[in-house]
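For this depiction, one protein chain was excluded, whereas all remaining protein chains were kept in their positions.
Labels for the chains are A and B, by order of writing; each one numbers its residues from 1.
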Amino acid sequence: MLVRLVDVSKRYGARWALAPVSMELDRPAVVLLTGENGAGKTTLLKIVATIQRPTRGHVELFGQRALDNLQAVRPRLGLITHQAHLYFDLTARENLVLVAQLTGKPVGEVDGLLERVGLGASLQQMVRTMSAGMKRRVSMAKLLLQRPEIALLDEPFTQLDPGGVVLMEEVVRELRAAGSLVILSTHDIERGRLLADAQLTLSSGSARSLTLVAA
Amino acid sequence: MSFAGNVATLVAKDLRLEWRSRTRINATLFFALLTLLLFSFAAGPSHSVQSANAPGYLWLALMLSSVMLLGESLRLELENDSLEALRMLAVDARALFIAKALTNAFFCFLLGVVLLPVAIGLYGAEVKLGLPRLVGVIALGTLAIAAPGTLYATIAVQVRARDVLLPLLLFPVLVPGLLASVRASSLIMQGDPMDQVGSWLALLGIFDALYWILCTLMYGRVIED
Partner (left out) sequence: MKRVLNIGLPVLALVLVAFGAYHGLVIAPTERMMGEVYRIMYVHVPTAMMALLAPTVVCIASLVYLLKSSRQADALAEAGAEVSVLFATLCLVTGSIFGRPTWGVWWTWDPRLTSVAILWIAFIGYLALRRFVDDAEKRATWSAVTAIIISVDVPIVYFSVKWWNSLHQMQSNPNTVDPRMAAPLRLNIAAYFVVFLALLWTRYRIGRARDERENAVPQTEAQPVLRMSP
């Protein structure tokens, strides 16, 4: 069982962002996560990513309790969020080399990956001076470097130009083909449905349905 | 990568980051120099008063500026949720702490070493037992600031009213370090007829060991949700 949520809920202060959700995802797939603004999509993604702790309930990843096995589980996850997760005062290359060094991935791949996402000319550019789209491309390269078995992508298509969007779709397909589970949230439902094997709909913090998408 | 390797990688990252945002280190340095100057004015014109209190002024200036350094160092991690990113990479929290605290200690030490000749000159103090020993005290003293300082700064920077909270939390914990550092510095500068310096340094060393171990162990809880 790749992902299992048992009665997971999340409260921020007085507000319940996520009502109890129970869910099982047992095979490689692209799962489209949809819902109106404030429905709890980001919260759900962050909880599955183990970055946030549920208020109630627990998360199991790869058959183990996530929060009890963080060191074992986290290296197999990948996360893209609204925040760039990069150091502004390092170059694109330095950021990725840091990730490679800390996770034991081959440092030699970094340049090639940055070229692949279209940043070959910007290897030595400070992230602080990059546009949002360029930062998102660096995050894509990071994802390719990590090759996670479960990838959580929070509105990955925003801030990208059309070339970048196509690239992101490629990355998602590649991960899926390599046997990963990809959960991505987007407001571009049409594009999402073209990529997805299943669609998970949230509304006001409750998970309403998980349906398979017709091919 | 091994634990030590991770620490080394992270220290290199932190040093690089601090170097690239060195304008704020300059600002902290000028703040510290200004503080030394203000103490001089406040103490009045008597030479003997100033030179007798020189160690106190030096360490006070160093402590106040260290709080600024610590706050800024952790703010860098919050920019873009970099700390969250490091957590996702499953980096051992203890390696994170040691790297961050070592870097902070290093910069506080540099600050102290720069302030030292200024303080000696400004307050007309002499250093009877030699500069190397005094530099040693600065090293031990800044280690005492860096460990609890890094831990508390990590908390404070995620909370509102962070600029008030960090000094409020940190200063009570700096008192033993301050006491021992000032006493040891004072003896080194003004003479140590009863050979007490070693004991104060031992106290400082024990404090450092205790707090580095304690904070390293607890840092994981501090950064996890």
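As a convention for this text, contacts are C-beta pairs under 8 Å (C-beta built on N, C-alpha and C of every residue); 3 or more make two chains touch, one makes a residue touch a chain.
As the structure is a prediction and not an experimental result, all values here were calculated from the model.
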Chains in view touching the one left out: A, B
Residue touching the undisplayed chain, where the options are A:53, A:76, A:147 or A:187: A:53
Touch residues of chain B, complete complex, unshown partner: 148, 151-152, 155, 159-161, 164-165, 168-169, 171-173, 175-176, 179-180, 183, 194, 196, 199, 203, 207, 210-211, 214-215, 218, 221-222, 224-225
Where the missing chain touches chain A, by residue: 9, 12-14, 16, 19-27, 29, 31, 53, 56, 198, 200, 206-207, 209-210, 212
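FYI, only the chains that are shown with their structure count from here on.
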Rounded Å distance, chain A centre to chain B centre (Cα mean): 38
Touching residues (chain side chain A, partner chain B) in the complex: 49, 51-53, 70-71, 74-75, 77, 79, 81, 83-90, 94, 98-99, 101-104, 126
Residues on chain B engaged by chain A in the complex (per definition of touch): 1, 5-6, 9-10, 13, 16-17, 20-21, 76, 79-82, 84-92, 224-225
